[in-house]
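This structure is in structure tokens; I'll ask about it shortly.
The complex appears here minus one protein chain, its other protein chains still in place.
Each chain gets a letter, A, B and C, in the order it is written, and its residues are counted from 1.
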Amino acid sequence: METATQTPTTERLTIARAMATALAGEMRHDPNVLVMGEDIAALGGVFGNTQGLLEEFGPERVRDTPISETAFIGAAVGLASVGMRPVVELMFVDFFGVCMDAIYNLAAKNSYFSGGKMPVPMVLMTSVGGGYGDAGQHSQCLYGTFAHLPGMKVVVPSNAYDAKGLMVAAIRDQNPVVFMYHKALQGMGWLGTEKGSVVDVPNDSYTVDIGSAAVVRKGNDVTLIGFGNTLHTALKAADRLAQEGIDAEVIDLRSLVPLDRDAIANSVTRTGNVVVVDDDYLSYGVSGEVITVATERCFKSLQSAPARVAFPDVPIPFSPALERPWLPSPEHVVTAVRQQLGAGE
Amino acid sequence: METATQTPTTERLTIARAMATALAGEMRHDPNVLVMGEDIAALGGVFGNTQGLLEEFGPERVRDTPISETAFIGAAVGLASVGMRPVVELMFVDFFGVCMDAIYNLAAKNSYFSGGKMPVPMVLMTSVGGGYGDAGQHSQCLYGTFAHLPGMKVVVPSNAYDAKGLMVAAIRDQNPVVFMYHKALQGMGWLGTEKGSVVDVPNDSYTVDIGSAAVVRKGNDVTLIGFGNTLHTALKAADRLAQEGIDAEVIDLRSLVPLDRDAIANSVTRTGNVVVVDDDYLSYGVSGEVITVATERCFKSLQSAPARVAFPDVPIPFSPALERPWLPSPEHVVTAVRQQLGAGE
Amino acid sequence: MIRAPLQRLPLRSIDNYEGLITMQPDKTTQLWMLETMLVSRAYEDAIKAAYMEGKTPRFNMADGPIPGEMHLSSGQEPCAVGVCAHLSPADAVTATHRPHHIAIAKGVDLNAMTAEIFGKVSGLAGGRGGHMHLFDPTVNFCCSGIIAEGMGPALGAALGRQLRKEDGIAVAFIGEGAANQGAFHETLNLAAVWNVGVVFVIEDNAWGISVAKSASTAVPNNAERAAAYGIPGYHVAENDPDAIYATAREAIERARSGDGPSLIEIQTLRLEGHFLGDAEAYRPEAERESKDERDPIPRYITQLRGAGHLSDAEEAALRNSAAARVDAALAFARSAPLPLADDALTAVFA
Partner (left out) sequence: MIRAPLQRLPLRSIDNYEGLITMQPDKTTQLWMLETMLVSRAYEDAIKAAYMEGKTPRFNMADGPIPGEMHLSSGQEPCAVGVCAHLSPADAVTATHRPHHIAIAKGVDLNAMTAEIFGKVSGLAGGRGGHMHLFDPTVNFCCSGIIAEGMGPALGAALGRQLRKEDGIAVAFIGEGAANQGAFHETLNLAAVWNVGVVFVIEDNAWGISVAKSASTAVPNNAERAAAYGIPGYHVAENDPDAIYATAREAIERARSGDGPSLIEIQTLRLEGHFLGDAEAYRPEAERESKDERDPIPRYITQLRGAGHLSDAEEAALRNSAAARVDAALAFARSAPLPLADDALTAVFA
């Protein structure tokens, strides 16, 4: 029925709706899919991504949990071990500290510890990002924290099309997939919304390959690499640079694990310059890894020192006067590119 | 009395003894220092680093805890808030998942959240590393995991002299310091011991600056960067390279946060080549950050692509046949340098 | 094989029960509790108004003078005053993401607290923390945004006082939803094993965001869980300052006299949504409508009137002074300067 003929073949969706649509579609097809987490049933998820599921699928398959992340994420691993395909929500990624063992030592390692005989098909949805004044325990990205630890795939959609395709792929994947959705892209009116994240989405179900980056803008002078919210920062910077006659290529990583190293290498080999944009903490994170991949793979082609724009190594401050100037912005990226090309000359 | 005249001025110590000596010394001087953790009292620590403390200071200041990491690390933050200087042990760093919130969201952020008015002077000691067949939940390093998150200093001693000096500095520091000691260097007979970690240690108390790397071998052709156990891997590689006429400089980072970026830049600017050696997981970790610092700071001086030798992105396997070939070895480093200098020509 | 015997609580003799009746607050204390509740309520109303500035017609959390989430404590004031009436600045208190009433009852500087909530340089942390991260070392108060995160620090602060032979105990406030978080269990066990003078107070407002207590908690009443740690558990069924005062008094005296921890659960009331902007569609009609008549402040005023402890004039005076203090605090916050961008980079390390 999801593809009933009278319905249009595509619909403009927010990421929140795209996630809910993907979940509903998979739950219709596969009775083993269930959703668990805090406030995901009656409330439909604090960030709207489980809207309507309780009404359609009932409390057996759409379960509000106590505030017991260790227990329900651990339970998801057990559910997966007997043939279920649980999708669990960690409301804010900032809360990982109370349940990381169940994520990185259990869900992410059971496949290895069992020699592949006990895979853990589950999805962990978690919201990331700041910019709306929620301070240091509700505004982090922590991409690097999850991407560093083996055994889990990590995806970060920048728009509703990828969100639906990556969610369907994640649910069907035999492995734990951490699905990190950015609050600034979620399309909840009360959080503001990056317009570029709301796009046309096919009603039919489809998948986006986990592990493949996308070249979202072709260019020859410099490669700008973003993902999630920073993809949009990179795109806006590219527009500004175009006005200065700088032709930027923009890559959306989409997936941090597996990382599409070829996509990075192919682009940087051509442009010779690269700027990585990340709203997670600067040090020991995504920006360092991507730059290292670029130097490892394209050293001879590099015309300038790879640069990065990321959040400084301080807890996310509450006051907009303290937070906003440090969030990666198109201006930051433009400045970095100018310095880079200047330095490259 | 620790400096009573009849005692020799230095003593050959293992890191375990150096840590216990530093703790005892600080506990004698400062009644506010106390130690808490699992099996740190009567047993003296699974890895020997609290040997003798219970006997000298009693159960009030040397406290065995239940297996409740969240509670006792959280308690340490409260102790610090009223003037105590707690040193707590997380027996294996692999267990961080059950208590990371108390570490990264609480201990590491209270200074910031209080505008510096409520600093958290505490030390978190934790054992790291594998190589002895303890498998995927007892052999990890997780350096990148701790170094990525702001608000805590992170030190990793490679020898007993630094271990004592860094521990004294950590206890006296007004901030949370994560003291990561490597099991292969600990000097517990039952874990084998890297000989280079057992060195002469002054009986008097002294500090090693947190945040300063050390050039432990001067050289001109390539910079090898290690820390903890991999420092010794780098030194052995340097000896082999010397036989091939390659003059390697070796840097011991000693501290990951703050990272001594100048020490890295100064050396790489001179040598033009750099190999980072890390026994933590390869991606999104220390190796990527250090290489990125080198490219950011020394791009013009680089003669070859910075390279890294690290543990692949897989859970640490149990079987020695699976684990040992992948642990960073002098051979790996020598090969990397050969390729690099070959490629650099 | 034997079924587990029922856990014995350290039982109190009947005369102690009698004694408890006489543990009522005196008039001065009652008036302090009323005044503090009035300040707290006036404060939440003022914050609500300020928070909504710039957020209408379009509600965007990022807009207005106070961005981010805002969890108000209206209706829960009795918990704060009934407990804090027994505390001095030396006693440590840890609170939650819903901290204002407790901060006020504990004596946190209202101006600096308000400036912090407005993200100003004169705030407690210069705007770094905001409403979920209020730290005032002068009265040993702090709070946090992670469920049950304050329990360990309270235990540690109380233990530290004991070890340093200083006066002072600690109280950790949590919500009923936090009683299902692992930290709750670990902390209560550790406090009991080490016999630490810390009191754990559960504000049971029946909801954890949209999840009802009955849907998340295996026992009707968390005070029963004290038995799992061999410590006294108290359940206060009325959202009433005097009843809370009497209960807290016994638990806090036990802590001060070195007899270890206690657990108190109070049935209280969340008058607002979980945070401002919460439409509360999940909350039963009847419950939402009965809110106002269950408001503890008018009820307490009626009590005091009945007991002849409060005159018209006294009430008016208290209301006026409360309004004045709140107005002053908001004026202070509004007029305070914003921090500089570079301030964001300081105070990470002391």
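Things worth noting here:
Convention: contacts are C-beta pairs under 8 Å (C-beta built on N, C-alpha and C of every residue); 3 or more make two chains touch, one makes a residue touch a chain.
Keep in mind that what you see is a predicted model, and the values were worked out from it rather than measured.
Considering the whole complex, the hidden chain is in touch with A, B, C. The chain omitted from view is touched by exactly one of A:32, A:203 or A:303, namely A:32.
Shown as candidates are B:95, B:113, B:179 or B:284; the residue that touches the absent chain is B:95. Of the listed residues A:23, A:62, A:84 or A:135, the one in contact with the hidden chain in the full complex is A:84.
One of A:51, A:110, A:233 or A:304 touches the chain omitted from the figure, and that residue is A:110.
Take chain C: the residues that touch the chain left off the picture are 1-7, 9, 12, 20, 180-186, 188-190, 192-193, 215-219, 221, 223-237, 243-244, 246-247. Counting over the whole complex, chain B has residues 38-39, 42-43, 46, 64-68, 70, 94-95, 97-98, 131-138, 189-192, 312-315, 317-323, 325-326 touching the chain that is not drawn. Chain A meets the missing chain through residues 32, 34, 60-61, 63, 65-66, 68-84, 86, 98, 101-102, 105-106, 110-121, 150-151, 153, 174-175.
One rule holds in what follows: only the chains that are shown with their structure count from here on.
Chain centres here are C-alpha means, and the one lying farthest from chain A is C.
Mean C-alpha positions place chain A and chain B at a centre distance of 32 Å.
Centroid to centroid, with C-alpha atoms defining each point, chain B and chain C lie 41 Å apart. Annotation for chain B: residues touching 2 or more other chains are 70, 98, 101-102, 105, 112-113, 150-151.
For chain C, the set of residues that touch two or more other chains comprises 123, 126, 128-129, 133, 144, 146, 182-183, 348.
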